[in-house]
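Handing you this structure, nothing more for now.
Note that this complex is displayed minus one protein chain, with the remaining chains in position.
Chains here go by letter, A, B, C, D and E, matching the order in which they are written, and residues are numbered from 1 within each.
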């Protein structure tokens, strides 16, 4: 159980229900995942977080599946089990293929490796990268 | 100066020169950035790292600019200054626009926020995400 | 089971029992949580860690509940499941309300977001912050 | 220079100026720090980030200085140099004393230590913490 | 179940079997742990990762048990549950004693603490360390 509990749709206040409805409409789905039900104990954070996610994850200069893969890259780097599970599902729903997932993982792994080689070897930033 | 020093092309052994040449050819450029010059003190690591990066970053199921943006997402999450500078340059060279960069940053920021809300609220993984 | 096993009070050596007794007295409780039972296989680390925690977490310029919330902020940022669970309990025992927890989480989330925006955008430190 | 440049007040569009004005009014200050000037190249992210920060950092169940110290705890754990510098300044402006800063640092350090002892020893979460 | 499934030896393609065989021969064992079975859905990543691990973890200037303890230090710092479990087992197989494990954990904990004290206090790098 999440720290402040988990609020189901049927038990939600009107302001929480309004957010839940918008999540389901925006995502074209009929259920709410645990993340939002855990945040719902704090309706202000629920609304602000959802409004931000909705704005940021909408297709723009980057398409939806690219955004979900970036989300997954951050979540895997951070070792967030919940976020890896939920954004793997979201990326697949947005169209990520198994081949894309495999390449995504390879890039994430490599970046985490060279991030530490760069810091560990105390590599200085090249002048060309500063301009 | 990097921990084991920095090896310039003119001072490099034949095996290091071969890697430098392949980097310049593959990337269609005429210079080597500090990361590789720092690794060159250990030719085995230099070669293995380059061969892995070359294989992983080649366009496949994901295109080159998407891969560079994922690299940047990991590097920004990890606070690796060198990697942020070098992969911002690489992503731009691969075609990333300012608008794409801005959306990339917004996704990275949001993912880092919700990663901690999910862990901090002790949200359990939904059954639907486990299958 | 923890890597080196878990030592119950009844099975503990006198030196471990002395630490357990001090933990229970200091915290005004009648049980020992798994963290200490796992460390007890190394009595030197058990004692040093407890003495440090006891010194650091005692009320001083900051009160107990503020210190527990800071502990929780670090633990949530680091994705340490055990630490989030144990310090959420400790913070509540020290008086943290649900409203304070919710605001704490909001600050943690936001800080993790802007930490990556600052690094990702390669923002330079303002002169005014250096003095 | 930040990746997308840094926008000074005199060069800002009306929508950016409006955010800058609100930052200065809310914080009772006459300048804008580099973070916001770097985000200003993306007015949507500038506004959303500022509105979130403004809402979250306003005194509520937690007072302003406690919130700034939590922000600093996250930033120090994440090794974000910019954020450490800016939020140390902000916490001091909000009233943090040197003694409070020193205790804050001690708690941050200890939490980072025990986070790794807990994970490294593979400590299981106590049943009592799950309810 | 891992994201792309888990491939058992009996169901593996010849190229995957060849990697599995090399893992078992190199490690002098008769089973394959889940990590490799999860990667096997992407035979290119499976092979590259195994070849790199095999090359890097072979005794050289550092012996096998030292390398495994370093692996464990990174994994505990990163809160990677799977990696902590698997490399604790690997380090023990390579000869790590309980006393060595306990000292390893103490060093990991302390390093994580002072890493944050150094960043949090904004300590400047000494001139002597730069040469």
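In this text, a residue touches a chain if its C-beta (ideal position, glycine included) is under 8 Å from a C-beta of that chain, and two chains touch if they have at least 3 such contacts.
These numbers were taken from a predicted model, which means no experiment stands behind them.
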Q: Specify the shown partners of the omitted chain in the complete complex.
A: A, B, C, D, E
Q: Pick out which of A:33, A:49, A:77 or A:100 touches the chain that's been left out of the picture.
A: A:77
Q: Touching the hidden chain in the full complex, which residues of chain C are there? Just list them.
A: 1, 44, 48, 52, 55, 130-131
Q: Since one chain isn't shown, list which residues of chain D touch it in the complete complex.
A: 79, 88, 98, 101-102, 105-106, 109
Q.
Please output the residues of chain B touching the missing chain, sorted low to high.
A. 3-4, 41-42, 45, 49, 78-80
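Note that only the chains that are shown with their structure count from here on.
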Q.
Going by the touch criterion stated earlier, list every chain that contacts chain A and also contacts chain E.
A. B, C, D
Q: Tell me which of B-C and A-B has more C-beta pairs in contact.
A: A-B
Q: Report the inter-chain centroid distance for chain C and chain E in whole angstrom, where each centroid is the mean of the CA atoms.
A: 27
Q. Roughly how many whole angstrom separate the Cα centroids of chain C and chain D?
A. 21
Q | Interface hub residues of chain A, defined as touching at least two other chains | A | 1, 3-4, 45, 49, 52, 78-80, 88, 102, 106, 130
